[in-house]
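Structure incoming, see below.
Of the protein chains in this complex, all but one are displayed in their positions.
Showing subunit A:
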Amino acid sequence: MDNAAQGLRDVPQPYSPYGSVRLESDSYPVVWADARCGARHYRRSVTVIATESLSKRFPRVTALDRLSVDIGPGVTGLVGANGAGKSTLIKILLGLSPATEGRAQVLGLDVATHGGDIRERVGYMPEHDCLPPDVSATEFVVHMARMSGLPPTAARERTADTLRHVGLYEERYRPIGGYSTGMKQRVKLAQALVHDPQLVFLDEPTNGLDPVGRDEMLGLIRRVHTDFGISVLVTSHLLGELERTCDHVVVIDGGQLLRSSSTSDFTQTMATLAVEVTDSDEHPDGTAVLRTRLTERGIKLHARVEEGLPGAGHVLLVEATGEETYDIVRDTVAELGLGLVRMEQRRHHIAEVFRADDQQRPVPQQVDAQAPFASAAQRGGGSRDGS
């Protein structure tokens, strides 16, 4: 895909530890070289996943509709609402379900003919629970390693290593039944990584996690690529999450490709803070007073306030230039004696991209279509709440 290549080329240097190499002869001209584990990436293919007008039709529904997308190494987010075709795509890419038409390659192998070889080289973390409660994490992951073809000794060593990397220590000898959701997610991730795949498919890895667990999981996913050198395809319906984790985002909707480009295309370098304050007797319109005071202090405010959100009129969008912005906002609010309802990081630009896309399509209920994306952006920055 041209725009995919475009996206890769446009990654600004400070954003990634990669250098890009241009090959004159190549129509897909970007080779990514990981500074730290370069050899590993060169050993691996340049295009990790490539689909060509891939379609999957069931008797009643079309799950994928002529989807053509190229995905390079790195962390790639696959976004779409429920039923957008994310899981179907993963199934096809694992070689478990034949496509109705079109072709797909994973790590340079055709999914229709080399399913087994692909599954030996990739890992898969399902969305749903998949852990038996009566065995320990160690036993389970060792068994799964052997199912991937690792000899017994290697399976045990890799299990110990992998569980440590995902952050499970002493508890790994206890039955999984007693684990918290966060720990279970880590075991699920460990079983996908234990055979050192070249690529992992993570299906909604942050499902059911609290904000802290979510952050930890996202950090872990980032590390899977930067430290382990494993490419990642991670699905989510929360955009805010993916923009923090991914190099590249692919959006599908109704089985069709909506957009595929690098994350930096979506987001701005500058983070935006959403600030909401209460009114007080002294200042009947707290928002207006805060706006004036902040402007006096040289803080830049975005003129436009997000529309379509509840209480949008009371939200100030403050441009955060650094940590000190948080302090200034806090101090100003305190001086005015207002109540700070929320102050959260909001890189909402990614959401606006889809908003624009939504508007191009004849969607009758525009506000409803926007709502999930807007709330996604909010939740992504949710950990800043109340700081």
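In this section, contacts are C-beta pairs under 8 Å (C-beta built on N, C-alpha and C of every residue); 3 or more make two chains touch, one makes a residue touch a chain; residues count from 1.
Just so we're on the same page, contacts and distances are computed from a predicted model.
Think of the chain that is not pictured: of "ABC transporter permease subunit", "Cation acetate symporter", "Isoquinoline 1-oxidoreductase beta subunit IorB" or "Acyl carrier protein", UniProt labels it "ABC transporter permease subunit". Checked against the hidden chain, the listed residues A:S97, A:N207 or A:Q256 yield one contact partner: A:S97. Checked against the full complex, the one of A:G83, A:P132 or A:G208 touching the unshown chain is A:P132.
When the omitted chain is restored, the residue from A:D110, A:D161, A:D215 or A:D279 that touches it is A:D161. Residue positions on subunit A in contact with the hidden chain: 40, 87, 90-91, 94, 96-97, 116-117, 119-120, 122-124, 126, 128-135, 139, 143-144, 146-151, 154, 158, 161, 165, 175, 191, 195-196, 227-229, in rising order.
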